[in-house]
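So that we are looking at the same thing, I have put the structure below in C-alpha cells.
Excluded from the complex is one protein chain; the other protein chains are retained at their positions.
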Amino acid sequence: MKNRKIAMLGGGFIGDFYISALHGQRRTDRVNVVYSRSEATARKAADRWNIPVWTTDMKKAVTDPNVDTVVVALPNFEHLPAVKLAAEAGKALLVTKPLGRNASEAKEMLDIVEKYDIFHGYLEDLVYTPKTLKAIASVKNGALGNVLWVRSRETHPGPHSDWFWNAELSGGGAIVDLGCHCIEIARSYIGKDIRPLEVVCWADTQVKPIEAEDHAIGLVKYANGAIAQFEVSWCFRGGMDLRDEVMGVEGTILLNHFLRTGIEIFTAVGESDYLAEKAETATGWLFPVGDEVNALGYDHMFTDMFDSMDSGNDPKETFYDGYVVNAIIDACYKSAKSKKWEPVKLDIWRGSEEEKHGPVLKDFDDRYYLIKEEKMPHGTVKLILKDKKTGKIIQKIK
Amino acid sequence: MKNRKIAMLGGGFIGDFYISALHGQRRTDRVNVVYSRSEATARKAADRWNIPVWTTDMKKAVTDPNVDTVVVALPNFEHLPAVKLAAEAGKALLVTKPLGRNASEAKEMLDIVEKYDIFHGYLEDLVYTPKTLKAIASVKNGALGNVLWVRSRETHPGPHSDWFWNAELSGGGAIVDLGCHCIEIARSYIGKDIRPLEVVCWADTQVKPIEAEDHAIGLVKYANGAIAQFEVSWCFRGGMDLRDEVMGVEGTILLNHFLRTGIEIFTAVGESDYLAEKAETATGWLFPVGDEVNALGYDHMFTDMFDSMDSGNDPKETFYDGYVVNAIIDACYKSAKSKKWEPVKLDIWRGSEEEKHGPVLKDFDDRYYLIKEEKMPHGTVKLILKDKKTGKIIQKIK
Amino acid sequence: MKNRKIAMLGGGFIGDFYISALHGQRRTDRVNVVYSRSEATARKAADRWNIPVWTTDMKKAVTDPNVDTVVVALPNFEHLPAVKLAAEAGKALLVTKPLGRNASEAKEMLDIVEKYDIFHGYLEDLVYTPKTLKAIASVKNGALGNVLWVRSRETHPGPHSDWFWNAELSGGGAIVDLGCHCIEIARSYIGKDIRPLEVVCWADTQVKPIEAEDHAIGLVKYANGAIAQFEVSWCFRGGMDLRDEVMGVEGTILLNHFLRTGIEIFTAVGESDYLAEKAETATGWLFPVGDEVNALGYDHMFTDMFDSMDSGNDPKETFYDGYVVNAIIDACYKSAKSKKWEPVKLDIWRGSEEEKHGPVLKDFDDRYYLIKEEKMPHGTVKLILKDKKTGKIIQKIK
Partner (left out) sequence: MKNRKIAMLGGGFIGDFYISALHGQRRTDRVNVVYSRSEATARKAADRWNIPVWTTDMKKAVTDPNVDTVVVALPNFEHLPAVKLAAEAGKALLVTKPLGRNASEAKEMLDIVEKYDIFHGYLEDLVYTPKTLKAIASVKNGALGNVLWVRSRETHPGPHSDWFWNAELSGGGAIVDLGCHCIEIARSYIGKDIRPLEVVCWADTQVKPIEAEDHAIGLVKYANGAIAQFEVSWCFRGGMDLRDEVMGVEGTILLNHFLRTGIEIFTAVGESDYLAEKAETATGWLFPVGDEVNALGYDHMFTDMFDSMDSGNDPKETFYDGYVVNAIIDACYKSAKSKKWEPVKLDIWRGSEEEKHGPVLKDFDDRYYLIKEEKMPHGTVKLILKDKKTGKIIQKIK
C-alpha cells in the first residue's frame, strides 16, 4: 500500500465530503494541497482538515511536488480545464460526477488521460455504496438470473450551490446532476459490457423558477433487452430519496440508501446539529443514516481508486464510464425535445456487440412449456402451460 | 340501507374474492344467484357461499326476480355481452376491471348503461384500499400541495387463468391486466377533472412465451403538467408488488399495499395453508397481509357502490372512469409501437378543459425569488435565490 | 344471520369507535339506544350515528325492548354495575377491556353472566386485528413450532379521559389500561389452555404527575415454559406504538399495528383533519393507518361476537378471559411492590393442568445431538454437536 499525496481541487460541499472520507478512519492517504477559487474557502478547508498547503492557483496545486494524485471536486464547467492541467502535470486524476457537461467534453477528457497514459477514476460514489456493492455481487453470483429492469431514483429538494441552477455552467438540470448516478447504477447491474441502445425521456420544469428541468424520468434500453429507468428531481419533499430496484428472471432487489435504513428518531424538541444531507425537518420523525460518508459510498470508492492505483489495475469506474454516462444523458435531452426514442451515440464502444432478446422458454414436459404455477386460496395448485406445437395456452390443476 | 340482491357472473378467482367480501363481516347484501360457464364452478361457488341459485345460463341469472344488481366478474371478452344482457334486464351493473378490452368496447358499455339509465359502477378495487382512501383524502386536504408525479406499480409472477395470457381474449398483456389499476390510481391523486393528454410507453415480452407484453412502463401527461408513471409486469419474483408514490409541491406519500405492511413471518418449516395471493415461497421470511379482502379494497369498494345506490349518487368509480382508463391504455399500445408520445383520444371528455403549467414562484423578498434553503454540515444555512429582474441565480449564507 | 339490536352504554371515545365499526361497511346490526351519564354526550352520539333513542338512565337503556345486546363502553369502575343491570334484564353482554379493575370484580361479573346464563363477550379488540388473526392462524398451523416468547408492546402519550388517570376509578395506571391488551395477545399465541404461573413486574411513575404507574414492564411465565413480556407506557412520544413479536422453535413473527404499516406521508404544510389516534405531529413524516377501525380489530371483533351469538358458540374472548387477564394484572401489581416473582392466583382455572418444560433434543446421528449448523464467511459449514453419552460439546466442519 503506497501512501498517496493528494491535491484537492474544490473546497466546497463535495470537496469537504471527500476530504472527510480520505482523512477519516485512520486512512493512510493524505490531502497535501487544497485549491479553491475563493481564498476564504481554501483557507477554511486547510484549517479544518489540517492540510499543509492551500492555494487559489490551480496550476500551482496540480504541479506541487508533494502531490501525486489530483481529485477534481469542482463545478461541472471546470472539469475539462482542470483535467488538462493535471494531465499535463502527469498526475493521477479522479474526477467527480458527471465527468463532462456533455459527451463531447467527456470524450475530450478521456482522450487527454489516455494520451498522457495516466491513471483515471470517475468518482461515481453511488455505485460504491456498501449496499450497492453487495447487491451487484449478488447479481453477479446469479441470485437474480438475467436482469430485466433496474429502477434508480435520486430526488431531493435541490442542490447546494448557485452554479447547479445555471444550465450553461452545469450542462443541464436534474438529469445531468442526478441522472448520471442513476444511469451508472443501472449499467452496473445490467452489465457494463452491454450496449445502451436508445432512450426515451420526459423532462419538465414543474416547480423551480429556472430554465433547466427540475424533474425528469428516462428509460434506457440495452442490447440484451433489459430496461433501465431513472427518476430524478429537485422538487422532492421529505429529504433525499435514494432508492434502487432490480428485477431479474429469478429474483428482485430493493435498496434504500438514505431515508429508511434502520434508524428512526422521533423528537418533539429537535436538536441543534446538522442531521443529514437535505434533511427538511428538525422535529417529528427523522430518518438520518448512521455514517453518511460510508452510506454514500465515499469510503469504498476511494479505497477502490487507490487500491487499483497500487495494483496497476483500472478502478471500477473510469473516465470511459463517465463518457458513456454523458452520451446517454445527451440522448435523454434530445428525446425530451423530440418526444420520441433517440439512439445513444457512442463513437467509442468497448463492450460487446451482441444483441439478444426475447423470452426464455422453460420446459414443463414434452408437450408443454411452463408459463406459471401458483397455489390458490382454497388449496389447489394451478398451472398455466403453452403447447409447444400449437402455441395454445391452457390451465391445469396440478 | 337497502339489502341488495346480487347475481354474481363468474365463480372463479375474482368472483370468489368478491363474494367473500360481500358475504363477510355481517354485511347485509347477499348474492342470490351465481353464474359460471362451467357447471362445476357454479355449483362449487354456490355450495361454498351458501348461494340459493346457480346456473350456466347468463340470461337466467340476470333476469332472476331475486336479483337487483349484477356483478360482472368474467373474463374481459365477456364484459360487453354481459353488460348488454343485464342492462336490458334493467339491473344495476358493477363490472370488474378493465371495463373493456379497449376504449371502443368500454364506450359501447358506457353508452348502453346511460341509454338504459341504470346504476353503474366500475370495480377498480385498488382505488379503494384503506391506505389509498386515506392518502387521497390527505391530498384533497392539501397535505401535498399540487400533485406533480404519481408512480403506481403493480407486478407479480403472472395471472391465474389461461385467458389472461391470450391477447385476443384479454385485450393485451400486463398493461390491460395491471396497468388499468395503476392508471386509475394516478388519476385519483392528480384529479379526475384533469385531462390526460398524451402517453409514452415501453412494452416488451421479456420472459414468458406469449405474444402480448409481460412487462411495460408508461408515462401519462396531464393537462396541469402532472405526470403519472405506471410499471406493470408478469415477471416479478417475490410475491405481488403493489406500491404507489405521490410527489407534491409540499409533500410526499409512499404506500405499500402488499409485501411490507407490518407483518413479517420467518418460518423454517412452513405451513400448509394458502398464505397470500401470488406468494412464491412457503418458508423463510414471508410477508402476508392481515386481511387480503380488506387490504385490496374490496370492502370499501362494495360499501361505496351500494351506499351510492342507496343515496342515488354516483360511486367513486363509474363506467365513465373505466372508459377513460381504456382510452389511456389504447394510447399506450399505440406508443409502444410508434416509439413516440401519442395523444389520448377521448371522444367523451367530462372534465375541465383548462391547461396550466410551469413553476410557481415563491417570493423571498422584493428583489429575489426563493429557490431553496438548506442547513449545511458545518451549521450554516444556505439560500439559493433568483433575481426577479435579471434572472440571475445566486447563493447566500443566511 | 340475525340482525342484533344494541344498547351502547357510553358515548365517549371508545363508544364512538365501536358505533363507527357497528354501523360501518353495510353491517346488519344496529345500535338502537345510546346511554351516557352526560346528556350532551348521549344526544351528540345519537345525532351523529342516527340512533333512535338516547338516555341518561342506564336501566332504561338495558331494558329497552328494542335491545337484545348491551355493549358496555364505560369507564372501568362502571363495568360491574352495568353488567348487573344488563344481566338481570337478560341481555347479551359485550364489555370493553379491562373486564374489571381487579380479578375480584372480574370474577363477580363472570359469576353473574354464568348465573343468568347469558351470552358474554370480552371486547379485547387487539386480539382481533387482521394481522393478529393471521399470525395466530400461522402459529396454530405450526409455522413457528412451539412458542417460546411473546413480546407485546402498547405505549402512547396517555389516555383521553380524566378517569383513566385516577387509580381508584380505573384500577391502576398503564398496566390496567394497556397491559390487559398485551397479556391477552400473548396468551392467544402461547395457548389459552396453558396456565399462567407467575409474574415479575417493574412499574414506575417516571413522567406524569399521578399516583399510578405511567410505565411498566412485566414477564409472565407459563406452565409450558413459555415467557410473555409486556411493555406499557403513557410516556411514549411519537404516536401510538403497538407492536408484537413472537419467537418459536422454528420461526418468528413481527407485527406492527400502527406506526409502520406501509403508509408514509411527508408534509411540509400539514392538513386540518384528524389523522390518527394519539398522533403527535401534523407536519413532517407521518404514519397513519388506512382504516383505524379495521386495523385496531373492531370489525373482526364484532363479527366474531355476533356470529358466535348466531351459532350458539362462545366467542374467542369471553368474560372468563377477562378474568384471567385481571388475575395476571393483580399479580403484576403485587410483584411491582414485593420486588419478586409472584404467583398468578386463579380460583377458577379451566385449562390444562399439565406442566412441561426444557429443551427438545434433535438427533444428528447415533452419537450426537445437533445443537447448530451455520455457513461461515469463508464458505465452510460448521456444526456444533453434543455427545449423547458424555454430554461433551464439540465443533466439526461439515
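In order of appearance the chains are A, B and C, and numbering begins at 1 in each one.
By our rule, a residue touches a chain if its C-beta (ideal position, glycine included) is under 8 Å from a C-beta of that chain, and two chains touch if they have at least 3 such contacts.
Since the model is a prediction, treat every value here as computed from it, not as a measurement.
Contact with the chain that does not appear here is found for just one residue of C:G248, C:G262 or C:G297, C:G248. Between the chain not shown and the residues A:T56, A:S104 or A:N256, the one that touches is A:N256. Check A:S20, A:S104 or A:T303 against the missing chain and you find that the one touching it is A:T303.
Along chain A, the points of touch with the absent chain fall at residues 1, 24-29, 129-135, 137-138, 141-145, 250-257, 260-273, 288-291, 294-295, 299-300, 302-303, 306-307.
Mapped onto chain B, the footprint of the missing chain covers residues 237-239, 266-268, 280-281, 283-287. Listed here are the chain C residues that touch the chain not shown: 13, 16-17, 48, 148-149, 151, 155, 157-158, 160-162, 165-166, 200, 202, 204-210, 214-215, 217, 219, 221, 225, 227, 229, 231, 233, 235-238, 241, 247-252, 273-275, 277-279, 339-341, 358-361, 369, 371-372, 374-379, 382, 384, 386, 393-395.
The definition used in the following text is that only the chains that are shown with their structure count from here on.
The distance from the centre of chain A to the centre of chain C, each centre being the mean of the chain's C-alpha atoms, comes to 48 Å. Per-chain CA centroids place chain A at a distance of 33 Å from chain B. Look at where the CA atoms of chain B average out and do the same for chain C: the two points lie 35 Å apart.
Residue numbers of chain A whose C-beta contacts span two or more other chains: 237-238.
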